[in-house]
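Here the complex is missing a single protein chain, while all its other protein chains stay put.
Let's turn to chain A:
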Amino acid sequence: MDDFLAARSQMALSLGFHIIFSCIGMVMPFFMAVSHYLWLRTGNENYKNVTKAWSKGVAIFFATGAVSGTVLSFELGLLWPTFMKHAGPIFGMPFSLEGTAFFIEAIALGFYLYGWDKFNRWFHWLTGVMVGITGIASGILVVAANSWMNSPSGFDFVNGQYLNIDPMKAMFNQGWFSQALHMCIAAFAATGFAVAGIHALMMLRKQNVGFHKASFKISAVFAIVAAFLQPLSGDISAKFVAKSQPAKLAAMEAHFKTDTHVPLIIGGIPDTKKQEVNYAIKLPGVLSWMITGDPAKPVTGLDRILVKDQPPVAVTHYAFQIMVGLGMMMMAIGAIGLAAFFKWRQWLHQPWFLKLFIAATPAGFIAVEAGWTVTEVGRQPWIINGVMRTADAVTPMPGIQYSFYLFTAVYVTLSIVVVFLLKRQIQMVPVIYDKPQLNPAL
């Protein structure tokens, strides 16, 4: 494995790992806050137990998210020193604000996790909400940094020099809104389906049904709402990509020849040599219509992009198909969920219904990873779109592959341990929560 490939793989691995924890860190506090609120309002013990059980899960995820994030802030330099040397002062603004958000999040979490029965109950509740709000804020900020890499602004690039730096303009680059919106919704969808799926499984097994039904309902509502918003926001993202990064859009759609009445390609196997897509479903004119609002208008294809500036087509296209496919599937499951909540309430206990949600457990997270693959691989060969090539940014230190192996080993181990811990947490539910009055501090 050469150093450049190793560096890219290590970055992708670290980010792919971190994103799971950050999604959970952004979203779970809201689930907790809702359940906590319901407990404070109704006094139903189930809600209290759900809140406490979730908060322990959150503590585990938060710590893992925090360390993997700390690692990332060093890795940017360890792997891409040339990039950071020039980009740091330009896109650093969101990171410096993010520092504040993290700090408040960590403080609020301290209050929340350790503050049971020690503070005014609404103050305590509010600190939980604060954890969520600051988590979302950090998500938005860091995505703004990433969207700057996609649509750089806030500086002038003259003869290899980065002049007239304007950090605020860089932060509010053209892409920040669509990307941050899409990311936040994705976090809710992914975490919502994952949590709902796990509790659906426990309901199917008839364990602590009251407890798991309460958890299922809260998480499923969030998941369903997000699943409906996701394609809308994805459409905004796609229009933005068409404008700012035609090469990425062409790769996503495996759209080789610039043309009018461009079809929307669903599935298929792109053949880059012959410049065609085999075995795909083609909806005539739909891509032109989606991007420009008019089926007769042209959409830039890969033929207008220099070969040395083209991203890998196959990976980007497959990743995009996976994301959109899963998005549609989640929306369909969401529709069935809505029907169950509003009309056919008996479905909530029927095995087929629960199995549907169980099947969707990993869907959101797979879509998140696929979506980031679209964004990042689709930006290649650029690390800063149109300005700096990834290959020019990599560290001169040799032997990065060993670092990659090390990180892989660590992250694989950590993932296994986290899953193992979560399983033990769930196994303990009957032990801890079937006798709710014994130890109120738990």
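The rule is simple: a residue touches a chain if its C-beta (ideal position, glycine included) is under 8 Å from a C-beta of that chain, and two chains touch if they have at least 3 such contacts; residues count from 1.
Methods note: contacts and distances are computed from a predicted model.
Per the UniProt record, the absent chain's protein name among "Putative spermidine/putrescine transport system permease protein", "ABC transporter ATP-binding protein", "Cytochrome d ubiquinol oxidase subunit II" or "Heme exporter protein C" is "Cytochrome d ubiquinol oxidase subunit II". The omitted chain makes contact with just one of the residues A:Y37, A:F111, A:F177 or A:F341: A:F111.
For the chain missing from the display, the contacting residue among A:G43, A:G293 or A:P398 is A:P398, taking the whole complex into account.
Only one residue from A:L13, A:V71 or A:V286 touches the chain missing from this view: A:V71. Taking the complete complex into account, residues 56, 59-60, 62-64, 66-71, 73-78, 81-82, 84-86, 88-90, 92-93, 95-100, 102-104, 106-111, 113-116, 118-119, 165-168, 395-399, 403, 406, 410, 414, 417, 421, 424-425, 427-428, 432, 441-442 of chain A touch the chain not shown.
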